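The other protein chains are all here in position, but one chain of the complex has been omitted.
Per-chain numbering from 1; labels A, B and C assigned in written order.
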Amino acid sequence: MKSKLNIGLIGAGRIGKVHGETIAFRVPEASLIAVTDPDAATAQAVAQRCGIPRVCATADEIFADKSIDAVLICSSTNTHADLAIQAALAGKHIFCEKPIDHTLEKIDLALETVTRHKVKMQVGFNRRFDANFARVREAIVSGEIGTPHLIHIISRDPGPPPISYVKVSGGMFLDMTIHDFDMARFLIGDEVTEVYASAGVRVDPEIGKAGDVDTAVILLRFANGVIGTIDNCRQAPYGYDQRVEVLGSKGSIATENVYPNRALVSTAESVRRDLPLNFFMERYLDSFEKELRAFVEAVLADKPTPVTAADGRVPVVMALAAKKSYLEGRPVKLSEVAAEASLETVSR
Amino acid sequence: MKSKLNIGLIGAGRIGKVHGETIAFRVPEASLIAVTDPDAATAQAVAQRCGIPRVCATADEIFADKSIDAVLICSSTNTHADLAIQAALAGKHIFCEKPIDHTLEKIDLALETVTRHKVKMQVGFNRRFDANFARVREAIVSGEIGTPHLIHIISRDPGPPPISYVKVSGGMFLDMTIHDFDMARFLIGDEVTEVYASAGVRVDPEIGKAGDVDTAVILLRFANGVIGTIDNCRQAPYGYDQRVEVLGSKGSIATENVYPNRALVSTAESVRRDLPLNFFMERYLDSFEKELRAFVEAVLADKPTPVTAADGRVPVVMALAAKKSYLEGRPVKLSEVAAEASLETVSR
Amino acid sequence: MKSKLNIGLIGAGRIGKVHGETIAFRVPEASLIAVTDPDAATAQAVAQRCGIPRVCATADEIFADKSIDAVLICSSTNTHADLAIQAALAGKHIFCEKPIDHTLEKIDLALETVTRHKVKMQVGFNRRFDANFARVREAIVSGEIGTPHLIHIISRDPGPPPISYVKVSGGMFLDMTIHDFDMARFLIGDEVTEVYASAGVRVDPEIGKAGDVDTAVILLRFANGVIGTIDNCRQAPYGYDQRVEVLGSKGSIATENVYPNRALVSTAESVRRDLPLNFFMERYLDSFEKELRAFVEAVLADKPTPVTAADGRVPVVMALAAKKSYLEGRPVKLSEVAAEASLETVSR
Partner (left out) sequence: MKSKLNIGLIGAGRIGKVHGETIAFRVPEASLIAVTDPDAATAQAVAQRCGIPRVCATADEIFADKSIDAVLICSSTNTHADLAIQAALAGKHIFCEKPIDHTLEKIDLALETVTRHKVKMQVGFNRRFDANFARVREAIVSGEIGTPHLIHIISRDPGPPPISYVKVSGGMFLDMTIHDFDMARFLIGDEVTEVYASAGVRVDPEIGKAGDVDTAVILLRFANGVIGTIDNCRQAPYGYDQRVEVLGSKGSIATENVYPNRALVSTAESVRRDLPLNFFMERYLDSFEKELRAFVEAVLADKPTPVTAADGRVPVVMALAAKKSYLEGRPVKLSEVAAEASLETVSR
C-alpha cells in the first residue's frame, strides 16, 4: 500500500478550488501534483493557493504524468464522461463530479471503460457524507427505526440559478433532483422502480420559457415497497432547505436544517433564529472533506469507493424517468428508460 | 335572534359523549334537550353526565320535538345521510360527523334536501379549528408566506384500528385520509383536480387481507397549480403524528406535533421529550369545542356554517378518486369520479 | 364520604371568577352554593354566569350557611388571614389564594386556628399543577435525573403592574417571587436555609420611587446542599416567561415556555414562532382547574390537601428573608426571620 496518493486536479472552478484546498490543507495522505483548467489564470491561482507544483495546459498532460495516481474531474458536466474514459485508459483512479453525463450512452461507455481498466471511480455525491444524512442512514442500518415504510426528502435552493445556466443544466431533474435521487436510494438501501413527477413553473416564468420547471414533487416507489417523495423548489425565500424524514416500523428519524448559530432571539415580535446556512458551500463543507478522505483512503487501501460509478448512473436513470413522467403525466417505470439488467444494486 | 339553541344529540358513543359534554359544560349559548342512542344505557349515562332532561328511544322522537332547533348526528357513518335528510325534513339544523356517507348518491340526496329545506348543516371536520392548522391557514390568507407552491400533510395514527373496524371503514382513504383531504383544500383555499395514490400494506397483513391498505402517499394537484402530498400510516410507533408544511413564494410555515409538556430531559443516553399527545381525543380536544361553538353561533346568528355540507362532499370525491388511482395505478382526475359541475368551491 | 362538595365563593374578581367558572363547569363533584363580593354587581354577574343560587352581602352569611362545606377565599390579600380564621371557626374547609398574609404573625394565627379546628386548608400555588412543572417534579421524584444539584427558575412578567398596585403589593419578593419560592421547595422537596438577593430597578424608575425593585436574582441554598437561583423581572418584552431547569447527578430537565401554537414560520428575515402564551390566565389555565379538582377531592376523600397551610407560610418567610438580604447586601438565613422550629417540612 502506497502511503501517499498523487493527484491531478482537472478543472479549477468553484468546486475544483474547494476540492483542491481540501486535498492541500486537510488530507495529509494525498498530494496535488498538477492542475489544469481551460482558463490558465484560474489554474495558476489555485496552484499558488494550494501549493501545486505543476500547471498543465491540458488534461492530456495530467494523464501522461506517470507520477499521478488519481484525478479529480471537476470540469463542466459535458466533459465528465470523456475525461473519465481517458483517465481510465491512462490507468488513473477517478473522482468525478456528478452527473457523469446527461445521456446513458456516454455513462455506460464510461462505466465499461472504468471496469475494463480496473481503475477505481467515485462520484461526487457528497451529501452522503453529511453528518445529518449519515445519521439517518445509520438509523436505518442499525434498525433503530425498524423497517422503513416512507421517506420524504426536502431539497430547496435559496434562489434559482441564472437562466443561462438553466438552459444548459439538463433540466431540474438532472441538475438538482439528481442529488435527491441518490439520497433516496442511499438512505433506503434499495432501488426505485417507478417514479411519478408532478411539476410546474411557480418561481420564474423565464424558467418555463427555457423548457424547464422550477417546482416539483416526485413520488418514488422502491422495489421493497417503500414509498417516497422528493420536494424540490428552485426558491426557498429563507435559504437553503435540506431535510429528510423516514418513517419505519419502530420509529422515525427526521433532520432539521443547519444554522450558523444556536441562538434564539425573543422580542416583542417573535421568538426567532437566524436563517439556515445559506447554500451548499456552507451547508455541505464538511461533507466535501469527508468524501475526498474516503476516496483517498479507498484508493490507497485498495477498497471499493463508497460511491461507485454505478451509483453515478442510477440517479441519471431516475432523472430521465422523472422527466418522461412529467411530460407524459403518468407514472414511469425505470425499466422503461433503462434495461433493468443494467440497474445494479446500491453499493455502499 | 334566539339567545339559546336547543339541541338534540343523536348517538351517544365516543364522539357523541365528547360533543355532549362540550355543549353541556362549555357552550352556555346551547342546551341539550334530548339524547338518543341504539343502546339505551349509553344514552342514559350521557344524559345523566350532561344533565340532559330527555332520553328518546329513537331519533324520530327528537325530530318530532318542536322545541329542538338543531341536532348533532354522532351515530354510525351508514346512518349519517339518512338522519341528515330526516333532520332537514323536520326543519332541524344539522351538525353531522364526517363522512356524510361513503357514496356520492346518498351525499347528493342529503345535500339537496338540506338545501331545499333551508336548514344549516356543518360537517365535523374539527381539525380546521385546531390552533396549529388555523395558524397555517392564517399565514396563507394574510400573505405571510406569499403564494403557496407546495403543501405536505403528515397524518399518522398511533396504531391501526381493529380489523373488524377496518372491514366496515370504507377503506383508509375514506376513513382516515378524508380529514387530510379536507385539510388540504381548507389550507390552500382551492380545489384539487387530480390525485395519484401510491399505497401498500406495511403494518399488518390482515389489513391487506381485508382489502385495505395501511400506508399511503397521495399526490395532489390543485386547480391553481399547487402540488401537495398526504402521508398516511396506520401506525406511528411514537404516537399520533399530525403535521403540515406549506412552502410559499415568501416563506414557509410548518407545524410540529403537540406534546403533553414542554420538558426536555438530558441524560447520558439522549436529549429527549416525552411522546406527543397520543390520539385525537387529546390532540384535538380544543378543536371539538371550537367547532361546536362555531356551529351554535352560526345557527343563532343565521350565518353560514364554517364547514358546509358541500365541504363534506368534496373530500369523499377525493377519497373515491384516490381509491381509483390506487387500484388503477395512474393519476385520476376528480372529474372522473364526480361531474365537475357539482364540485363546489371551498366555503369558509 | 360525601359525593358532592358545597362551596361558597368569597371574592368574585378576576381570580374569583376563574375559580367560580372552574367549579361550575368543570368540577362535577362540587357545587357553588353562594357567592359574595364587596361589589354587589360583581357578585351578581358571577352568580348568573356560574348558576350560583345565592348572592350574599357578606362573607359572614356564607360562614353561617350550614349547607356550605368549604370556601374559596379569592378576596384581596389583606383579608385572607382573617377570612381563613373565620372560616376555620365556622368549620369550613378552606381554599385560600396566595399569599396568606404579608406578616408571619397573622399567618401563624391563621394556621394555628386551622389546625385547632381541624379544617383542611389549601393555598393557591397553582403552578405546582402545571403539566410542565409537574413533569419536573416527577423527574426528581422518580430518580430520572438522579440527585438534584442545581435549580434555576426563570419567572418574568410581560410587563409591570400599575404603580398603584406596586405600592400595596408588599414588594416584588412577596408579590411575584413568592410563587417561585414555592416552586423551588416543591421541586427540590427540601427547605431553603439561606437566600441572597441581588436586585435593582431596571424597568421603571417609578417602581424604585415606590420603594420596590423590578429585577432580581435570588440565590438559594437548600438544607440538602442544592444551590438555586430565581430570575425575576417585571418586564419580558416577548411576554410571560416561565421556565425551570434542574441539573442532577444523572441528567437534567428543563422546561420551555408554552406557545399558542406549534407553527414555525420561515421567511427571508428569520425562522420564527409566535410569542409564548402571554400571561398567567392563558399559561396556567389548566393548573387552575387541576388545583381545584385536587382540593375538592382532598376534602371529599378526607385526604391531606396537596398544598398545605404550612406550604403557604414558608414562601412568605423566604420573601421576608430575601427582602432583608437585599436591604442589607448579605446572605440571610431563614432562621433570622422565623424561628427554625416553625419551619415545617415540605408537604406534598
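FYI, contacts are C-beta pairs under 8 Å (C-beta built on N, C-alpha and C of every residue); 3 or more make two chains touch, one makes a residue touch a chain.
What you are looking at is a predicted structure, and each value in this text was computed from that prediction instead of being measured.
Asks: Going by the touch rule given at the top, which residues of chain A touch the chain that is not shown?
Replies: 25-26, 28, 49, 131-132, 134-136, 139, 144-145, 250-258, 260-268, 274
Asks: Contacts of chain C with the missing chain: which residues?
Replies: 146-147, 149-150, 152, 156, 196, 198-200, 202-203, 215-217, 219, 221, 225, 227-229, 231, 233, 235-238, 241, 247, 249-252, 329-331
Asks: List every residue of chain B that touches the chain not included in the displayed model.
Replies: Chain B touches the chain not shown through residues 236-238, 259, 266-276.
Just so we're on the same page, only the chains that are shown with their structure count from here on.
Asks: Graph of touching chains, which shape: line, ring, star, complete, other?
Replies: Complete.
Asks: Would you mind pulling out the distance in Å between where the CA atoms of chain A average out and where those of chain B do?
Replies: Between these chains, centre-to-centre, one finds 43 Å.
Asks: Round to the nearest whole Å and give the separation of the Cα centres of chain A and chain C.
Replies: About 59 Å, centre to centre.
Asks: What positions in chain A touch 2 or more of the other chains?
Replies: Those would be 236-238.
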